[in-house]
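A single protein chain has been omitted; all remaining protein chains appear in their positions.
Moving on to chain A:
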Amino acid sequence: MTTVNPAAAVQITGLQKAFGDLEVLRGIDFEVARGEVVCIIGPSGSGKSTLLRCVNLLEEPTAGQVYVGGVELTDPDVDIDAARRRVGMVFQQFNLFPHLSVLGNVTIAQRKVLRRSAEEADRIARDNLVRVGLADKVDAYPAQLSGGQQQRVAIARALAMGPDVMLFDEPTSALDPELVGDVLGVMRKLALEGMTMLVVTHEMSFAREVADRVVFMDGGVIVEEGPPSKVIGDPAYERTRRFLSRVLDPAAAEVEE
């Protein structure tokens, strides 16, 4: 039995996940301290998104435990809806609600889940839209916004619930290159404000500058982790080096026969 560390924002022990015969996560042990920013990097199919989705139980782990703020989410008797309120998540495809205005997107869960009054939800929504630099878009609909704006609304929507931890699942991968900066800027600000963040990303410059710790995953396991200067700057493993050289200089990658 592992000891629960109540000080950890997220604690994962012995986590395994299989889809049928396909083992995606093969034993992950890992902690995120409060206020820490952790970037998860790794080749596609390495299980990094699945790991993130296990943290708020969007994927049901095959084995192992997930604790958020000392509460075990993998306990079958846990109030999963209550637990998820403390974990914000931002998706690659934004997943804004297209039938609701920006304000509606940011208020609906506050009203229906947290039972906040219309005025309070409205005020908190506007505050958070200011935080992501979209105060002037409250009445727009998602289809009228650029990808970068949509992603920032999605961040505001998650923040409005007052989460303890924010999960980012490749938040800039679906964006045109010139829109990536706005979203990363918002995330950097959040990190500076002390938000606990777990970020799956391919943006190495963001990981290098903002992350307190970088985790490199491959083949469903954590290969190495440490400060960005170590993992990105001077990786210990050949697998990490090969991945980084492909990400940092894709044009130089050689085709494997």
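What we mean here is this: a contact is a pair of C-beta atoms (placed from the backbone, for glycine too) under 8 Å apart; a residue touches a chain by one contact, two chains touch by 3 or more; residues count from 1.
Everything below uses one rule, namely that contacts and distances are computed from a predicted model.
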Among "SGNH/GDSL hydrolase family protein", "Hydrogenase expression/formation protein HypE", "Amino acid ABC transporter permease" or "Probable succinyl-CoA:3-ketoacid coenzyme A transferase subunit B", the UniProt name of the subunit that does not appear here: "Amino acid ABC transporter permease"
Residue in contact with the excluded chain [from A:Ala63, A:Ala82 or A:Ala253]: A:Ala82
Absent-chain contact - pick from A:Ile124, A:Met161, A:Val200 or A:Ile232: A:Met161
Options A:Val4, A:Ala18, A:Ala33 or A:Leu58, residue touching the unrepresented chain: A:Leu58
Touch criterion as defined above, residue of A:Val78, A:Ala109 or A:Met204 at the omitted chain: A:Ala109
For chain A, residues in touch with the removed chain: 56, 58, 81-82, 84-85, 87-89, 91, 93, 95-99, 108-109, 112-114, 141, 143, 154, 157-158, 161
